[in-house]
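All protein chains of the complex are present and in place, except for one that has been dropped.
For chain A:
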Amino acid sequence: MVVNSVHWFRKGLRLHDNPALQEALSGADTVRCVYVLDPWFAGAANVGINRWRFLLESLEDLDNSLKKLNSRLFVVRGQPTEVFPRLFKEWNVTRLTFEYDPEPYGKERDGAIIKMAQEFGVETVVRNSYTLYHLDRIIEMNNNNPPLTFKRFQAIVSRLELPRRPLAPVSQQQMNRCLGKISENHDQLYSIPSLEELGFRTEGLPPPVWRGGESEALDRLSRYLDKNVWVANTRVKTCSLYASPTGLSPYLRFGCLSCRLLYYNLREIYMKLCKRSSPPLSLYGQLLWREFFYTAATNNPNFDRMEGNPICVQIPWDQNPEALAKWAEGRTGFPWIDAIMTQLRQEGWIHHRARHAVACFLTRGDLWISWESGMKVFEELLLDADWSVNAGSWMWLSCSAFFQQFFHCYCPVGFGRRTDPSGDYIRRYVPILKDFPNRYIYEPWNAPESLQKAANCVVGVDYPKPMINHAEGSRLNIERMKQVYQQLSHYRGLSLLASVPTIQEEAEPPMTDESQTSSGPDSPPRVLADIEAAVCLMAPDSSTSAPVPDQDNASLHQLFQDHCTSSGWPSSPASSPPQSPAPRSKPGSPSSSCPSPSASPSLLPRRRKGVAHKGRRSQRQRERSSCPMAKEEDEEERMQEEADEERMEEETAAAAQQ
């Protein structure tokens, strides 16, 4: 029987480590590589020009690589559900392959395509290569709930076998066996669209800081893994705010780089340099965070919104379009915030500390605007914005989920100054402030007027006044957060501030006269309950296996730790020239990444553990530290215990949504 394969590219825009593509090639007579794109639909979604450009460059690179193998990329205009029936018939397709998409929208879309393929008698082969692990397996190991703290997630991952090894790139030999005919008019029918075709204006568009494509990704990877660069990056606890020539996150997002390839390369270089048998989980820092948020989102179609999202705390955010616009366009009057938002708009990438700063400022720190609004702006501008990671990170930073302490708000002045004391970052992205001295560059409004004049930038005339009094704003917001979390105190532990005691304030309406006397506004039971809840706060995080200190090779270990958890991706100052502002981006979305979730939620939050559990566990913890043999078994028991608690939590969590 003739096998005519179509491999459908969505994410995973690469020829290396592409198991689904390998399946397409296996025993096939012809293979065609397809990308489905709807230029008309592109206008409907909210994706900026930098992201589109990155996608198109990645497609071009893919096409070039396929050309070298005497094949081509077929970019087909239209919607998948319309395109495939046509292609199935036209090409006499017998096999359709694609990478598994773990996101709820993708799962739904793929389900429909698989069903349609069945009707056409087309076999579908789906392979997982976007994440390191099978997310369902992680969920299963956590008693069918996604872990909601990173520690717990790490604990589960540490019990999993290593991720599958990356596959070799598609070879000439493999391709030769199944070359389809490339028609004369291929470029007419299946060319990669230009930005103009998608409706973007490109005059004056500066060259990209991040060039899309697998080739670029692999170049970066080898630079990143260069021994000298690697050691230098890990030794200095640098925090470069600038785009780095070894940064990888956008390439992971579009699948130009396989996460498993990165994983095994990291592992290898670590073991080579550190001569240790097993690297710590922290080595894979960002890769695991990505995996964490994917796991949390995979079964939750409402993961990107507050309403109907069972893991998201309902916070009465303000709706304030003017304030949102000021933030999004970098007109807040806080140079630190404005510089970050400018860099984001111009280049499509900002350092994770910078993300923390602007996300906190928009939400719980200063403006009290919903994380959903911020998430949408990032979705438009941020090259590496994944649906799951973007929403998850925004929930995390706005203290809407994942059990965060909310007492600490990043100061839009102090945090910037700590991160870049020189202020050169500000001078680069907000050049109007370039002549301010370091002392005032983060707070130009406090500079004496004479100095402002001398710097050719009078605050309120040439640069906006700060849009909010940070002290007052954060005071109010801390109170708001306390209100929210105090209401949740019966479901799980409180945060630090919320545990500040108070006398019973509003009594529940007593039902009978007897109880009225005992539960008036001043009765003690609730106070006790609150204190108890407060005590629960620091009960151990669910995930904790016995601490295993790494004694040997500690300093190198440290280097890796710093590298992966403190300063994120390696950083060396970029040498790209200052950019002029990008043209106002036009909404649009690659058809493969536009979520429109609708199914019912199934995620449920976990709570902090109660006093009793804490006691038991800490006791065991002590036993464990003296008896390492008991660890394994104990871990099992503990996880079971937590699972039970989580089940109990389910009902209350559901009720919390009311």
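In this text, contacts are C-beta pairs under 8 Å (C-beta built on N, C-alpha and C of every residue); 3 or more make two chains touch, one makes a residue touch a chain; residues count from 1.
Quick note on the criterion: contacts and distances are computed from a predicted model.
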Query raised in the report: Per UniProt, what's the omitted chain called: "DNA-directed RNA polymerase III subunit RPC6", "F-box domain-containing protein", "60S ribosomal protein L35" or "Calcineurin-like EF hand protein 2"?
Result: "F-box domain-containing protein"
**Report entry** Residue of A:Lys107, A:His186 or A:His408 touching the missing chain in the full complex
**Finding:** A:His408
Report summary line: Of A:Leu148, A:Ala339 or A:Val389, the residue that touches the missing chain is A:Val389
Query - Of A:Phe200, A:Tyr251 or A:Trp368, the one touching the omitted chain in the full complex - result: A:Trp368
Report task. Determine which one of A:Gln286, A:Asn302, A:Thr342 or A:Ser400 touches the chain that has been left out. Result -> A:Gln286
Report task. List the residues of chain A that touch the chain left out of this view. Result -> 150-151, 280, 282, 285-286, 289, 292-293, 306-307, 314, 316-320, 352, 355-356, 368, 370, 389, 392-393, 396-397, 404-405, 407-411, 414-415, 418, 421, 446, 470-472, 474-476, 478-480, 483, 487, 490-491, 496-497, 499-503, 505-512, 514-515, 518-523, 525-526, 529, 534-535, 537-541, 544, 547-550, 554-555, 557-558, 561-562, 564-566, 568-569, 614, 617-618, 621-622, 625, 648, 651-652, 654-656, 658
